[in-house]
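Apart from one protein chain that is not included, each protein chain of the complex appears where it belongs.
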Amino acid sequence: MQRMKAGTDVPVTLRLNGRSVSGRAEPRTLLSDFLRHELGMTGTHIGCEHGVCGACTVRIDGRMARACLTFAVQADGRAVETVEGLAPETGRLSVLQEAFKRHFALQCGYCTPGILMSLDTLLRDEPDADEERITEVLGGHLCRCTGYAPIVAAALDAAARLRGDIEDV
Amino acid sequence: MAADASVNIGRARPRVEDAALLTGAGQFIDDLAEPPGCLHAAVLRSPHAHALIRDIDTEKAKQVPGVTCVLTGEDLAAVSLPLVVGLKLPMQCWPMAVGKVRYAGEPVAVVVAASRYVAEDALDAIRVDYQSLEPVVSAMDALQPESSLLHEEVGANLVNDRRFRYGDPGAAFADAERVVEITVDYPRNAVTPIECYGVIAKFDPHAEAFDITANFQGPFSMHAVMARSLKVPGNRLRLRTPPDSGGSFGVKQGVFPYVVLMAIAARKAGRPVKWVEDRLEHLGASVSATNRRITLKAAVAGDGRISALDWDQVEDVGAYIRAPEPATLYRMHGNMTGAYDIQNVAIRNRIVVTNKTPTGLNRGFGGPQVYFALERLTAKIATELDLNPVDVIRRNLIAADAFPYRTATGALYDSGDYQRALAMALESDTYKELLARRDAARAAGRLYGIGFAAVVEPSVSNMGYVSTVMTPEERAKAGPKNGAQATATVRLDPLGGVGVQVASVPQGQGHRTVLGQVVGDVLGLDPAHVAVVTELDTARDAWTIASGNYASRFAAAVAGTAKLAAERLREKLAAIAAAQLNVRPDEVVFADGKVAAAGNPENAIPFARLAATSHWAPGTVPDGAEQALSETVYWTPPELTAPDADDRVNSSLCHGFIFDVCGVEVERATGRVSIERYLTVHDCGRILHPEMVDGQVRGGFANAVGAAFYEEYAYGADGSFRAGTFADYLVPTALEVPAPEIMHLEMPSPFTPLGAKGVGEGNCMSTPVALANAVSDALGREVTALPLTPDRVRGLIDEAEPPAPAGSEALPEPEGARTLRGEGEERFAISRDALWATLLDPATLEAIVPGCHAVEQVSEFQFHADVTLGVGPVKDRYKVEVLLSDLEAPQSATLSATATGALGSGSGTGHVYLVETPEGGSQLVYRYQASVGGKVAAVGGRLLDGAARMVIGQFFRALGRHADAERRRGFWGRLWARLTGLRMGSGR
Partner (left out) sequence: MKPAPFDYVLAENAEQALAVLAQEGDAARVLAGGQSLVPMLNMRLARPGMVVDISRLHDLAAIHAGNHAISVGAMVRQADLLAHPHLADSHPLLAQALPWIGHPQTRAQGTVCGSLAHADPSAELPLLLTALDGSVTLRSRRGRRELSAVDFFLGMMTTDCAADEMIEQVRFPAKRPGAGYAFREFSRRDGDFAIVACAAAVTADGIELTLGGVGDRPHRRVWERLSGSALDDALNEFAWQSDARDDQHASARLRRDLVRSLGRQTIEEAQACRE
């Protein structure tokens, strides 16, 4: 049994986007703050800190999770994936990211990392996800700029390409 | 020189902004590296809507390890000046309350500490002693002379009352066949960006200079307000913006008071201070749109032609007229006749202050309020005159050949063909389908309606329009204010690369992409070779008070100014090239990265080589050109003149047009409205980037769906804020927002360099009222308020409720007030006299109040208690004061209580009645009313009522258990003795 005292920093090690990284956190440190300010991974954004807006959505052990509703200590030893890990390599974009760009599915880009993590998870788990299912998953996010329609279009386009229904241009 | 090639303008090029944003490499304010030694601030906020601050005890907070300092209103007032208010009034508006709080959520203290976590710990340790005052919550209450004063120095809550007359409205109304009138209420809402405010403040004590980075959006006229408040000259307030900003929609104008607050905090701390607003702070205390009560009358002929309008507007700006307010009220002043040719207009504009958050910029800015009245009225005219609403709109539209058209109130409409836009919508298959669907739905007994809205969308604000609030005499004294300066710099580097800098500060609108296209087209370059910087640094960059990203000014003003700067540079480059190519400058062509002689593409030099010339060989620059390195253009349109002596004002430069048609179905049983189809036709002048234009339309539409059905910054009757989380302030998601169909009609503006007009705000103006008109059509009832919640829609359907079966009546509803109320009863084995004695004994209170730590009897009928109250895991320690009154021993009493804790405050009154039971026992019946403010009300409104019932029920059940136990111990004789004393006391 691990017991950690309030106010003391403890080491936390994650497998972050496939690489082992460590930092220190108090028991109460939110994973969102730990990623951004301890590990310097600022792609995961904070929009509400009560689990509604979805901007901080990451993947923990393969499942979607609100980083703002997770303590860093809870993620110790787990696989955490963030928006920084989506692109296949530096200077390239993933199929979903490319589709977002092609469909103008982002404007300010602040909510985008969380939306990408949710939709990337959906298309990985359910390659045949249809518009209704995509909209349902997107329903767990707030975006103030786009009106959502281009995001749905981008996800449908990416899904088709990932299935091989459409050849990449 | 040949004319523009325009190979890129008008094309939907991929956005240069996207790759970084898609990979998590954006640079938002909270992503930036913190300055060395940076500390973190948290803000303590008032749980009261209206209260005097008797004392703030910060000693314990200062002792919290990691805390550097605590700043209160008094500290702030000692070193700074109040923020300028929008009217000449003795009203003090500070970034933090000084002596008095005027809205729930108003800053009261700032803690600066090693981390945000620690700073929030210290907030919990601050004790504020408030004396609560009667709140003024509604705008109409604020009009009452006897309403509780927010600002004693001002002397009234009605702070401005202006009347305007254009043409001869009196005669028009006297001659009118009909007068149609509507009274509407537009609610408080805001387009809540997903990124909240952020400020990083530094102070250099040697230079006495502040260096601030904030995700401020402009207008930079606020820079002057901030510098004045900080008591430094403008050049000692360096204000910078981060490269990326997570949405604004006007709202991030409202970060400016926090710039001042954090600047002073950094000065006091002696270290850089960073503050990032959280969502609870943002929803409760950033800015919102104004709520407005409008009564609008039209003088109408039998065919629906309107000859005059009479506006009576009551604008609620919240607790202060914080600059740039009352701009929301005057932004539309030139447009009070909308898209219609109406020459006679009367306007009365009243501004009131209430105990709510101060208002500010918000997408649509004044337009949603004005059009909710105007377009509801045109629909009502159709209903009353039994006309087709489309005919009423059509008969009043400004004629296509009337442009440029001067409105009665002074706006100069630049271009348009409203009839054509109408025809595009009405001849569409969508509209035909809507008509068919309505027929079918109605035939089947369902509620289906079609709504329209015709809206003129102003853009590029005249910086002088707000001065219309002053009388012409006051304006003459103050000196003219006008114009809309935009600035842009185009520069060349030593390798011939092109850089562009503008003072526009985008929050996702893709300015860098569009500016690359605009400048690329002028210089014959691929936009990818143009590097654009949009973050602003007031110490380095060209800017003016009009700089910033607001009033939909980018495409019309800023992009146009960049074009002018690029053209000026091109002219100089052409002179240099002409010498090298042996042609006249007007024969030089810029295309495909080359500069060539017209008609002879072989005679060419690479653009980069030519562009580098001024760096490497300034001697070759022809006489008169001085340099060909950099051009900065300051542009202001001559059309934007100051308001004239007759109060006519050209409040905006450009005027787009929107015509919307939509169909909705209303579910009778639930009041839920579903949007079936939505068609929106836009004239935004020349389109620079079609996908970005549509993106603006869709985004504004989604915001408007929120305003129409979901979003309201709701307040309780006690001034408590009730929409403190995203589970209470309902922003529509992908599941609620359909995709609108968009059509375009391009009528270029003759007043802007590129012919573009603004487009970002129009649907926030047109869509709420178009949807309201559709609901009105579906129900055959007059919609006068938003948002159209299920309750509001059900109220319009107005069906009688099946009566309650005998014995199960609900409590009577109290009028208007959203207070908590309840009743209950408990039975006791002890006699009524014994129960009475028990109830009035402090020892009883201490024993029975759940979580009671101590009770102190302050006077005979007054008790102070330290109590842990709560429901489930939601618990906090409260200071409770109880007063007993109206004692009628042994049968009834009134208990008044207040509770104050870190989660908020509450007050309530309960009446208890003691009855003897036939078995010799007793029964206690209680009724209470309570109100709760502060965080717990803002975030837990959904559960408050149940929680109050639970806590109060616990009290009386515990009383029962205690009384029985006392009886068994035989102690009540002692208490009876006390009771005798009380009876004597109550007899006095």
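Observations
We call the chains A and B, going by the order they appear; numbering starts again at 1 in every chain.
Just so we're on the same page, a residue touches a chain if its C-beta (ideal position, glycine included) is under 8 Å from a C-beta of that chain, and two chains touch if they have at least 3 such contacts.
Note that this is a predicted model, so its numbers are computed, not measured.
When the whole complex is considered, the residue among B:Asp386, B:Asp401, B:Asp623 or B:Asp791 that touches the unshown chain is B:Asp791. Here one chain is not drawn; of B:Arg116, B:His151, B:Arg292 or B:Arg553, the residue touching it is B:Arg116.
Touching the missing chain, out of B:Arg102, B:Lys202, B:Arg238 or B:Arg949, is residue B:Arg949. On the side of chain B, touch with the chain left out of the figure occurs at residues 116-117, 120-121, 124, 278-281, 669-672, 710, 714, 722-723, 725, 727-728, 730, 732-733, 735-736, 789-791, 794, 801-802, 804-805, 808-810, 813, 818, 871-876, 902-903, 935-936, 939-947, 949-950. Taking the whole complex into account, chain A touches the unshown chain at residues 1-7, 26-28, 30, 33, 49-51, 54, 57, 60, 63-66, 68-71, 73-74, 118, 122, 136-137, 139-140.
Heads up, the rule we're going with is that only the chains that are shown with their structure count from here on.
For the pair chain A and chain B, the distance between mean C-alpha positions equals 29 Å.
On the side of chain B, the complex with chain A involves touching residues 12, 14-15, 17-26, 28, 30-31, 117, 191-196, 244-247, 249, 278-279, 507-510, 691-692, 694-695, 698-699, 701-703, 725-727, 731, 733-735, 737, 739-740. Residue ranges of chain A in contact with chain B, taken from their complex: 26, 28-29, 36, 41-50, 52-53, 55, 82-84, 86-87, 93, 97, 100-102, 104, 106-113, 116, 135-136, 138-152.
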